[in-house]
Structures are given as C-alpha cells and as structure tokens.
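Worksheet: one structure, shown below.
A single protein chain has been removed from this complex, and every other one stays in its place.
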Amino acid sequence: MIIMKTDATEEDILRVVTVVEESGLRAAVIRGEYQTVVGPVGDERKIDFDRISTFPGVKEAERVEAPYKLISKEYARFFGEPGAHRTVAIGKIHLGNGEPVIMAGPCAVESRQQIMRIGEEVKRAGAHILRGGIFKPRSSVHAFQGVGSSSMQDAEEALHWLKAAGDAFDMPIVTEVRGESMVDLVARYVDIMHIGARNMYDQDLLVEVARKGKPVLLKRHFGASIEELLSFSEYIAAEGNKDIILCERGIVPVGKGKSYTRYTLDLAAIPVIHNETYLPVIVDPSHGTGRQDLIFDMSCAAIAAGADGLMIESHYNPAEALVDGPQMVTPDELKEIVDACRMLYRTRRMAAHTRRE
Amino acid sequence: MIIMKTDATEEDILRVVTVVEESGLRAAVIRGEYQTVVGPVGDERKIDFDRISTFPGVKEAERVEAPYKLISKEYARFFGEPGAHRTVAIGKIHLGNGEPVIMAGPCAVESRQQIMRIGEEVKRAGAHILRGGIFKPRSSVHAFQGVGSSSMQDAEEALHWLKAAGDAFDMPIVTEVRGESMVDLVARYVDIMHIGARNMYDQDLLVEVARKGKPVLLKRHFGASIEELLSFSEYIAAEGNKDIILCERGIVPVGKGKSYTRYTLDLAAIPVIHNETYLPVIVDPSHGTGRQDLIFDMSCAAIAAGADGLMIESHYNPAEALVDGPQMVTPDELKEIVDACRMLYRTRRMAAHTRRE
Amino acid sequence: MIIMKTDATEEDILRVVTVVEESGLRAAVIRGEYQTVVGPVGDERKIDFDRISTFPGVKEAERVEAPYKLISKEYARFFGEPGAHRTVAIGKIHLGNGEPVIMAGPCAVESRQQIMRIGEEVKRAGAHILRGGIFKPRSSVHAFQGVGSSSMQDAEEALHWLKAAGDAFDMPIVTEVRGESMVDLVARYVDIMHIGARNMYDQDLLVEVARKGKPVLLKRHFGASIEELLSFSEYIAAEGNKDIILCERGIVPVGKGKSYTRYTLDLAAIPVIHNETYLPVIVDPSHGTGRQDLIFDMSCAAIAAGADGLMIESHYNPAEALVDGPQMVTPDELKEIVDACRMLYRTRRMAAHTRRE
Partner (left out) sequence: MIIMKTDATEEDILRVVTVVEESGLRAAVIRGEYQTVVGPVGDERKIDFDRISTFPGVKEAERVEAPYKLISKEYARFFGEPGAHRTVAIGKIHLGNGEPVIMAGPCAVESRQQIMRIGEEVKRAGAHILRGGIFKPRSSVHAFQGVGSSSMQDAEEALHWLKAAGDAFDMPIVTEVRGESMVDLVARYVDIMHIGARNMYDQDLLVEVARKGKPVLLKRHFGASIEELLSFSEYIAAEGNKDIILCERGIVPVGKGKSYTRYTLDLAAIPVIHNETYLPVIVDPSHGTGRQDLIFDMSCAAIAAGADGLMIESHYNPAEALVDGPQMVTPDELKEIVDACRMLYRTRRMAAHTRRE
C-alpha cells in the first residue's frame, strides 16, 4: 500500500503507478478526500516498497499482509472510506443505513405472469427489492436449471419479465449471474448483480461482475470461513467497486444424524463482518434453513443480530414452484416477517442507543 | 410404548411391567392425568408388542422407532405432557414460560469473596440464576481445572461459597457436574445440575444426574447433530426426570482460514427443538462465540429466535479471571444485554401475537 | 432415460430426440455397441415418459431419480460402458488400467528454465504426466496468481513452456483452467484439462471444458460430499465426454484446535467412487495435507486403497517456489514415493487376486 502526501502531484502518482506496473502488478488508484492511495493488486512481494517510500510525493509505502485491506475497517481511512459503515445505494434504496432492506421473490422466474403476480404481492408485503433466478445452478444436470439456461434469447426474455415486474411495482431487481458469458447481458437489466454461494471462489466471475460498476451481492460459500468470504470480496474491491453487499446463507452442517436444516446459519458472521469491514451484510434464511417454518424465527434473529437486510424466497403457491418449494413463504407470511423485523430493528436500535449513552 | 386404558388396574399395569422386565428391559411407568403409559427402556426388539396388546387393561402396544419419544411433542399426549411447552420450575423462577431467564456468573468460582461480589453484581444487572464452575473440564491437564478438582473437601467448600452467594442474593444456583462420584455432593447444593458439552455423550453421568430429580441443564456437544442432543436427553427423561433444559453453545467451525469465533452458534436449533419437543432451550453466547464483543448481538439474536433464556459468563474484572477472560462481560455490560433482551422478547411476543391472529 | 430397441431405426431415434427437445431439454444420444440410449439433460419432469415408451423402436422409457446416471456403474450397460472400470487414454498413458499413473510438477510454472528443469527431473523420478499451474486461484487478490493471469499472451507463453517441457521429456501435460474465456486457449496446448477444487461447482466451466473433448481432471471441492462430486461430474458426461478423472484432494478439517494438516484426505472416497462409477480416481496428497513430510505416507495409503494415480507437486528447490513451497517434494523424494507406490500397487494386486480366487 502506497499512501501519497496530500500535496502529491499527478506526476508523483504516475511515477508510483509505473513502478508498480513494471513489477508486473496492477495499480489500483484510490482517490480519497484528502489523500490518494495506490494499492498494488497481485504479488506484492515483487515490489520494492523501501525504494518507493523514497519517491517524491510518497508519504508511506509498505506491504500489508492481510488478505483483505481495501474493504477493511482498519484501513478504511487510507481509502477515503467512512470509518463505520458504507451505504450502498440501489436506486432510492439505501442498504446499510437504517431500516432493514428486504429482497424477496421466487427462487426461479418461471413466466411473465408468475413474476408479475409475485412482484405485486411481495411489494404489498413490504419488500424493497425484487429477486428472481434466471439461471439456477443445480447439483444435478438432470434438474431444472432456470428458464435462462437454454439460450441467450431465453435468458434475455426472462430478464425482460423480471425488469418489467420491477418497473411495474417500483422495485430494483437482483438476479444471480452464472458464467462469464452472461455478465454483459445481466448487467444491462439488473440493479444488483448477485454472485451465488457456489461461485464465491470464481475469481474470474467476480472480476467480470465487479467491472460492470453495479452493486454486487456476494454470498458466502457453504464451505468457506468468514476470512475467505472477505478475501474473495476483496477481488471485487480491487476492481474499484466497493458497492459490495455480503450475504450469510448457511454453512455445511456438522455431525452425525439429522440436523433438521439444510445448512447451519452462522449469524455471528453479522457482527464479525461489521467489526472487520465497513460493508453491509444481509442474511438469506430461505437457503440457510431450507424450511419454510423456520424463516420467521431466523429472520427475527438476523435483524436482532444487526443484519442490514434479508433475502427471502416468496411465492403465492410454494407447492407449485419448480424449485425450492419447501423453503418459500407466501406473501402473507412475508408480510408478517417484514412487520416483525421492522419492530425488532427499532427495538434493537433503541436498546443499542441506550447502551452507548 | 404401551398405553393403558383409562380404567386399567394396578394389577394390569404390573402385568405389563413384569413382561417388559422379563424381556431384560426396564419399564418406565409414566402416570398421566388420564392414562398411564409404560415405556420400555432398552432394546425394544426383544418385546412382543403383539402379545402385550392382548393383555387386559392395555389399549395400545407398539414399537416406536424414533430415538426420542418421551421428550417428543408428537408423543407428549401419551405421557400426560401439555402439547406445547413445558415450564421448568427452579424455586420461584419458571423457565420456559414468559420472560427470558438469565443465568450469569463467572466461568470458574475462585473464592468466597469473588463469587459473593459477582453474585451481588449480576443480580443487580438482572440475572435470575447464579452460575459458577467448581470443576472445569479443560483440554490440557496442565491448565487450571477448577477449585473443586483437587479434593472432595475443596469441592464442597466451593459449593458452600456458591450456595452462600445464591442465598445472599436470592438466586437459585447452577454448576457443572463432572464425574459420577461427584453427583451426590453437587446435588446436595445446587438447584440445576449442569452437564457440560464434553459430557453430553456420557450416558452413565446422564442417568446418575437424572436420578437426583433436580432440573438438568444439558449442553449440546460441539460435534453433535440436533438429533443426537435430543436422543441423549431422552436418557434423562427415561429416568422419569423431564425437567430438562437444553442449551445450544456452538458447534465446531467449518472451513479453512479464520472463523473469528471459537464455535458456530446454531441458532436455528431453537425453533427446531421447539418444533420437535416440549422442552425449553437456552443459549450460551459466551462459549458459543468466545468473544466478549459478540455477546450483546448474539444474545439479542437468540431471544429474537425464541430462546427461553441465556447463560452468560460475567465477572467484575474479566482480565483477572483464571479461565475464559476474553469471553466474559462485566456486570454493566450484562445489564445492557438483559435490558435489550427483555425489550426484544416483548417485541417478538407482540409480533408473534399479531401474526397468529 | 430412453433405451432404444436393438433394431431401432435412425428415424425412431430422431422421433424421440425431437420430443425431448420440444419439452425444452437437450437430448444426449449415446450409441452403445448393442443399443442406443437417449438421455434427456435438463428438467426430466417435463417429459412424458409413458407416452414415449409407446413409440416405435423404444424399448424402455423411464425417469431416473439419481443425480448421476451417465457415469454410474449401475446404468453403465445402457450406455455401452464396460461394467467395471473405464480406462482414460492420454497419449500412450492408460489411466485406470494397471500401474498407478503419476502426475508431477511444480505448483506454478514460473519460467521456461524452471519447468524444463523440473520436467527433466520428475521424468527421471518416474512421473508419467507433467503438471504445472499457469493460473493460480488464490484466496488473496494480493498474492501471486500465476504467470498466466496478467494477459492472454502471458498465458500462452507459459503454456508454450509447459508444452515444450512435456515434449522434451515425452510426457503429456495437465494444467488448471480458470475462467471460461481461457478454455479455448488451454485446450490447444494441454492433454488433460484440470478443473480445480474451487471451481467444481462452476457448471458453465464444466460444460465448456467438457466440449473440448479432451480428458478432464475434476477435483473434489473441499466442502463437497462425494455425492456432489459425482453429480457435478455428470455435467461433463452429459456433454458426451466420459474421459473423466476424479481427484480426491482433501476436505475442510473439523474440530477445535490444530489438525496439523491443511485438509482432511478422505481416502474412503476411492473405493466408494469405484463402487458407484466406472471412472478412475486419483489422489493429490500435496494439497490434501499441505505438508511435504506427509506426502510419502499418504501416497502409499492412497495406492493401497486402490487409487488409479497420484498428483504430486515437486520442485528442485521447494524453498524458492513462489507458491506452496511447504508442500512440494524434491525429485529425489518423488522417486522414493513412486518406487514405494509401485511396489505397494503390485502387493495389493497380488493380495486382491488371492482374495478373489
């Protein structure tokens, strides 16, 4: 990390960038309010920080060992970030600052009618953002893969439906991107680019998505430690995109015998991520439990633990959904969840406020 | 499971018991308000249920495959249990029915003065029950094992201190039992017998403790599935003791790299256990995270998920504690947690109430 | 799965394919020696198997629930596969039939000289196939990502080096593919396309790679069950490519405290995969343990458990390697491992032979 003096000239900055690039790395130039920082991306061992620290206009130059620093609260000040929390703007919605943001919709978009009807109903239930899968990464090649998986045209048509529903009911939209070849297409339609848990480790996809400049929702892989989630979100930040929303959606269950849930929701990830980074974090209780009857309780718990929002699968008739029926709530149930979460959020804020006085 | 008719005579019951015992099993006789049930404990394959079902006074006799049935909501009616939740009475405290019950105190009892001072302070902070370890099961034989580990006399002296502190500040007391030889001694002093996570699988200890007839707090082993926790609590119920309090305290973390917490708190265990059984369930965020700075958030989350109580380690000066300093909160912090949890509990109750109308 | 009669005409087959495609699925036509099978790829619930079973030339038509069937030993006969094991031919090497195949080389290709020297030395040590990473998927964006990660030209240059080393010492080559955009380039150079553990769930990459028609080495993700590994390898088979080599390379360690290894090598995966499928399976003890001093023992164990080969990282001077130094063996150590494995393989074959007589 190379921190420039407040009076460093463009020439000074260029000199540093050139040396970084000559070492075979890329130089991320982050211009904060008061100072500019040059963050090398790549193998930092190749850079002679001692030499760079003697350059004109350079205040400090040192190798930082942490696997993440661009998203880190500790280094935030160097990168012109507010010390505390970052708010990600998605249209009129501000995620990370205030009331919990609810993303809701079906697991999979199935038809124009289906997503229109669900859009209307989840909006009425209190959702802020409409979700819906166009590509469904499934374990079995012999299972339904999403309406967008057959061809580029099908994918675009489904994106049209999703966008129409979002527009009709005044909600930004979010969908999972799968495969680098689909990134351009998806970016033209959606407001949030969602990278699924199975693709958390796919650095190429992360980089391609980040470059679109839209907010990115990155889900924690079910076999990943929190440190790994943060390290991989740094791939997005290194492209200059810090509109990153992290999402806890459960990790692999441990132990012999029945766990009664598909995954283990690790809610301590919420305060841990808030301690480590300035990024907002949401929770997906639908995939995290796989059970419709646990969504209410786990949504309440997530908000009480400080989550900035929720992603919940909802369908007017879960039984007829092509995917994930057992974990979808009806819009009526969604409304109860949203109402409870709002009340709990206010109670928590009041309690936390009293606590700090 | 053999369900007797409402007009079955004592002779009818004795006949069934005799046949069960002749098959080499023990017969747990549970007398409900309306009917009596004989639950065989042991290898049920040895019992001829068809034959027993023809005996006078027998209504139904069948083999139940579930690893737990005495604690199961599904079978509750046969055993004279209320269908929903069971309340465990500990002196004036009713755990499982109403406001969250807070158990607090130091990880280890160190001296009379220490436990007296902590007792006073946690009571003032809002705790209902005083905890304190006399025996500390440690991974290393070369670490402090608790003041009670040296001799029976030392153990009794420490139990005296703990009881004196409980009496002085009007709180029931709870302590972990370790080793069958200590069960009698501990039972003479404490109000709740606590079986630690490492001993969850120790059936002999479970049986010995259960027989004392006092409420039992059973912690989930950190490598155990929920099904295993329930199967092992059935060992307690099979002794006729249903005053069982289950405790989620974290499972082994998964994944490479830092998890930032000692264990992963599985809060979905709360609604799952409430669905499966009529037993109350509490959460221990101190061991579950191992970090003082996460206790507030995870306590809030546990209560929002429906926990019946919390067990929290607290010390006036965590830094000088012999064990677990990094995970203990001060009484002042405890008060903030208790206050927040009360508010969240009421909010949740209100929301859940609205939901069901 | 639709099994055609032995005398089915091309017209009969086309009729079935058309109906499958009209249902929105793709039809994989597998022509065995005696019969042809049409395997629908996609959501099989959309297909009316009852109707198809009445078509001329159709012998059987039924939905198979298993997440993998094309690679399954159970269904092998329908797809013209030998019942037992499949041999994958890589040049003159036959993997899956006879002596264990050794893939060896550095973690990362660093220069022409480096890979040339290592190629020569591992060949002398007994390796059959040369490995070397061009793209290194790293957890930290701030770590060395492989010489091929900077640009397409750099990647091609490194592939040139690797191929030159393979040619010079008469070894086929294998390298990890990362990112769909690199598939074409890599396929032009290498003999085996290697999909890394982190990308096991990336169906798009699997499909792209499979279509190149070259043997594919698929590593088990460190959070994946064996069932998942098999389900995802079915994505490759569904493209008509059955030259699949599965690789066990360790799963996430469980438990508090030191595990002393980076991952837990699950060697029971070898006989399990041999029971379930006809595919060959190799083991990577380098990543599976992360420790140079355990490679010998775990290589021996893998061969004794029936592994068809090993992938071992080797470098003439592990200390100066840019990545994974602590887990690389020298060519001298590699020779000892190869020699021991050959002896153990023969002993095992002899023992197994005696066993079956």
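By letter and in written order, the chains are A, B and C; residue numbering begins at 1 in each of them.
Keep this in mind: contacts are C-beta pairs under 8 Å (C-beta built on N, C-alpha and C of every residue); 3 or more make two chains touch, one makes a residue touch a chain.
Everything numeric in this text was worked out from a predicted model, so none of it was measured.
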Given B:137, B:240, B:257 or B:326, the one touching the chain that is not displayed: B:137
Selected residue (touches chain absent from view) among B:254, B:334 or B:351: B:254
Hidden-chain contact residue, picked from the options A:160, A:256 or A:349: A:256
Residue of B:22, B:180 or B:320 touching the missing chain in the full complex: B:180
Residues in subunit C touching the chain absent from view: 223-228, 231, 251-261, 264-268, 270-272, 275-276, 288-289, 293-294, 296-298, 300-306, 336, 339-340, 343-344, 347-348, 350-352, 354-355
Contact set of subunit A toward the excluded chain (per top definition): 139, 222-223, 252-257, 262-263
Residue ranges of subunit B at the interface with the undisplayed chain: 24, 40-45, 64, 67-69, 137, 139-145, 149-150, 178-181, 198-199, 201-205, 221-224, 228, 231-232, 234-235, 238, 252, 254, 322
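Just so it is clear, only the chains that are shown with their structure count from here on.
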Arrangement of touching chains [line / ring / star / complete / other]: complete
Remotest chain, subunit B as reference, centres from CA atoms: C
Where subunit A and subunit B are represented by their mean Cα positions, the distance between them in whole Å: 38
Inter-chain centre distance, subunit B versus subunit C - centres from mean C-alpha coordinates, in Å: 48
Subunit A and subunit C: spacing of chain centres that average the CA atoms, whole Å: 32
Residues of subunit C whose C-beta touches two or more other chains: 139, 222-223, 252, 254
